[in-house]
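Heads up, one of the protein chains got dropped from this complex, but the rest are sitting where they should.
Here is subunit A:
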Amino acid sequence: MSDDNFADVRLPADFTPEALARMREIAKIVRSNVANTKRTLDEFAEPAPVLDLHLRRR
């Protein structure tokens, strides 16, 4: 997750201050979703495609 200056992400060369301000608003939503996800994360959960979950049971 980036900080408010987005120093670690590549922005378009012609990105405007207005677009950057909008992006800061979006960042609040992103942070909230990331925090929610990590709050309930099972430490043993490993990514697996949903289809694999089904096929493994056959």
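Here is the rule we go by: a contact is a pair of C-beta atoms (placed from the backbone, for glycine too) under 8 Å apart; a residue touches a chain by one contact, two chains touch by 3 or more; residues count from 1.
Heads up, the rule we're going with is that contacts and distances are computed from a predicted model.
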item	value
Undepicted complex member, UniProt protein name, chosen from "Oligopeptide transport ATP-binding protein OppF", "Aspartyl-tRNA(Asn)/glutamyl-tRNA(Gln) amidotransferase subunit A", "Heme exporter protein C" or "ABC transmembrane type-1 domain-containing protein"	"Aspartyl-tRNA(Asn)/glutamyl-tRNA(Gln) amidotransferase subunit A"
On subunit A, residues whose C-beta touches the chain left out of the figure	1-2, 6, 9-12, 14-15, 19, 22-23, 26-27, 29-30, 32-34, 36-38, 40-42, 45-51, 53-54
